[in-house]
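Following: one structure in structure tokens, then a few remarks.
One protein chain is absent from this view; the other protein chains keep their places.
Chain IDs A, B and C follow the sequence of writing; residue 1 opens each chain.
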Amino acid sequence: MHLDGVSDSFPEIASQLASIAKGFHSRGWLLGTSGNLSAVVQRQPLRLAMSPSGIDKGELAPTQVLTIDDNAHLVSDHAAKPSDESLLHIRIVKERNAGAVLHTHSVWNTMLSDLYASDGGVSIEGYEMLKGLQGVKTHEHIEWLPIIDNSQDMPALAEAIAATLKQQPSAHGFLLKRHGLYSWGDNLAQAKRHIEILEFLLETLGRTLLINNNKR
Amino acid sequence: MHLDGVSDSFPEIASQLASIAKGFHSRGWLLGTSGNLSAVVQRQPLRLAMSPSGIDKGELAPTQVLTIDDNAHLVSDHAAKPSDESLLHIRIVKERNAGAVLHTHSVWNTMLSDLYASDGGVSIEGYEMLKGLQGVKTHEHIEWLPIIDNSQDMPALAEAIAATLKQQPSAHGFLLKRHGLYSWGDNLAQAKRHIEILEFLLETLGRTLLINNNKR
Amino acid sequence: MHLDGVSDSFPEIASQLASIAKGFHSRGWLLGTSGNLSAVVQRQPLRLAMSPSGIDKGELAPTQVLTIDDNAHLVSDHAAKPSDESLLHIRIVKERNAGAVLHTHSVWNTMLSDLYASDGGVSIEGYEMLKGLQGVKTHEHIEWLPIIDNSQDMPALAEAIAATLKQQPSAHGFLLKRHGLYSWGDNLAQAKRHIEILEFLLETLGRTLLINNNKR
Partner (left out) sequence: MHLDGVSDSFPEIASQLASIAKGFHSRGWLLGTSGNLSAVVQRQPLRLAMSPSGIDKGELAPTQVLTIDDNAHLVSDHAAKPSDESLLHIRIVKERNAGAVLHTHSVWNTMLSDLYASDGGVSIEGYEMLKGLQGVKTHEHIEWLPIIDNSQDMPALAEAIAATLKQQPSAHGFLLKRHGLYSWGDNLAQAKRHIEILEFLLETLGRTLLINNNKR
């Protein structure tokens, strides 16, 4: 399976979503039906392939992937319902012209979203891994990962996210406090790469915090 | 495989139990034949599909799953014997009208059951992941996870568990001190989701304890 | 595959050894060709199925498993050579009348073998997981895991191990300092169970040491 395309057909995209879901669940980033995944199928009008609500991501089947419109309504009849966070995916797609959006709940992203909440974000600088973020050419890059307060009011949260994305036009992702990480890309392959890079860097930052007081 | 049903036939339930066992063993939550899994096959009279005692959970075959009655006696002849903790599963099924009960031994649940034993439980609050617990609608929820002293006297332990469950009618699980985590659900899918959510939150709490003294 | 037998034929034993090796390698307990595995094929005269030296344990094929005698010599021609530590396996088989011996190099067993070396061993007490060790009926059991100095002189090391096993007749395993863990059982299933239990408990002890200074 190649992960390179907005232009792929829906079955191919659904299969990619299921494969990424299974892999991330195995790493512990989508436990307990948490997290969600989407990819643009069509731009005009917007059609988004979206993981359904309340499904075990380690068991997600391509046939369970839904198609929604830009109001997060199901385009075709389906027994499942779209994730409550579909509005956030749609907003990110629009703000960033993204082709795919992924959202993970890892232990490290949850912890760092809490530890750095009062700073409004996490600054990540000087790591080679930063070059895995689209457009970054050197480890000397400074990535600012904004932290946004968590909320159950999805339209309000979508507004807060849109405002943050406008203020931070070069951010490749953001954290919701004590909730999780969102990242995106031109296509699923790029979005997956961004999640892996950011999860790696957050774990590295977290473990470095721990070890720094204990060195020699 | 879909994990959604008390109404499933025994072969389907046994297959789900084996699949969950394999996955949890792979995560290190059922090492060394520890832990056990059950699901209700029939309510009147009670028939419980139960993992056998002393079996490697990474190798559990559906044909090894036993059927027991509400005295934890085997319903049909079988070379294997039911887990000593079957009485605890039966009691939880009755107290909570549960359709499935899962019990894991992870490093983090063992540690936190010890660290917080003198408090009588662990309080978990403010995490989005709490919404994975049945009936919880917001991250502002406070989950109290009771800790019960460990014992080898199964009838006495069953009584202690029943008393705790009556006192804490909204608890989604409990810890046995230096022993492990019990959770349950209306069906196996929900019980699996609860275990994943609680394991995630216990690891997050444990790592946060560690990091808090070391931040900046 | 069932893991229950000294009486199994060699092909079955070799297949079990390969399966355990693959699983332990995946957990990071046999990285870089480290560790080794054996099982008794015949007692009189002794014939031991033994993993070969210098093989990637994640790739071990049943056909690569060797048969050695009680001098650690190959019984039949084979391109591979037996592990240097074969003498240790043979000695443990004789001292404990074991049916299988497994040796792992995990990060946690390496660390604890170092941290507690000056105490001569690690005491593990009060954990339910202890009941996974053969003959242990309660979590109130105290397991003393002796630590033996590492050496490249295999006959001398075999003597030191034999002396320790005689002094500690109820020990289920031992650590070699900054080297690894040995455990055994009546058969491969039991030896595998003991390794999983001891690895779990060593990780739990190690992480508890870390967290204890940081609690509240």
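Please note the rule applied: a residue touches a chain if its C-beta (ideal position, glycine included) is under 8 Å from a C-beta of that chain, and two chains touch if they have at least 3 such contacts.
Just so you know, these numbers come straight off a predicted model, no measurement behind them.
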Considering the complete assembly, the absent chain touches shown chains A, C
By the document's definition of touch, the residue of A:Asp70, A:Glu95, A:Asp186 or A:Glu203 touching the omitted chain is A:Glu203
In the whole complex, of A:Gln44, A:Ser76, A:Ser118 or A:Thr138, the residue touching the missing chain would be A:Thr138
Checked against the full complex, the residue among C:Leu46, C:Val136, C:Met154 or C:Leu210 that touches the missing chain is C:Leu210
Touching the unshown chain, chain C contributes residues 28, 31-34, 56, 58-59, 105, 107-108, 110-111, 114-115, 150, 152, 176, 178-180, 206, 209-210, 212-214
Chain A positions in touch with the non-displayed chain are 1-3, 23, 27, 126-129, 132, 137-139, 189, 192-194, 196-197, 199-200, 203-204, 207-208, 210-211, 213-216
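By our rule, only the chains that are shown with their structure count from here on.
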Under the touch definition above, the chains in contact with both chain B and chain C are none
Matching the CA atoms of chain A with those of chain B requires turning by an angle in degrees, to the nearest 5, of 90
Among all residues of chain B, those touching at least two other chains are 210, 213-214
